[in-house]
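Input: one structure, supplied below.
For this view, one protein chain was removed and the others were kept in their places.
Moving on to chain A:
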Amino acid sequence: MKHLLIFFHFYKTYIAWSFIITLLLGFVDSHYIPAVLTKLFLTVFAWYLTNETASKRKLTFYKNLGFSIQSLFISMFVLDSLLTVFILFLFKLL
């Protein structure tokens, strides 16, 4: 449970941006696979940006709790992709 809370705290930083992009994908009636690939690209970009800027310091908090940074970003991609597919599915129902 604690691990889940820590992961959600990490995901919270990116969720607003991710949601905006999902809405855009919904409005342009994107298919599922291009949408997931867009999320993959954005996750890799966020990973790169975090590693190459002062944001890297923020990761020390998660490292102190024993989390590997790779696992955080991979988990974020998986959860974010599932949410994206679900939201796109709702768009297609409307």
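FYI, a contact is a pair of C-beta atoms (placed from the backbone, for glycine too) under 8 Å apart; a residue touches a chain by one contact, two chains touch by 3 or more; residues count from 1.
Basically, contacts and distances are computed from a predicted model.
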* Which of "Sulfur carrier protein ThiS adenylyltransferase", "NADH-quinone oxidoreductase subunit N", "ABC transporter ATP-binding protein" or "Oligopeptide transport permease C-like, N-terminal domain protein" matches, in UniProt, the chain that is not displayed -> "ABC transporter ATP-binding protein"
* Structure fact -> The missing chain sits against chain A at residues 2, 5-6, 9, 57-58, 60-61, 63-66, 68
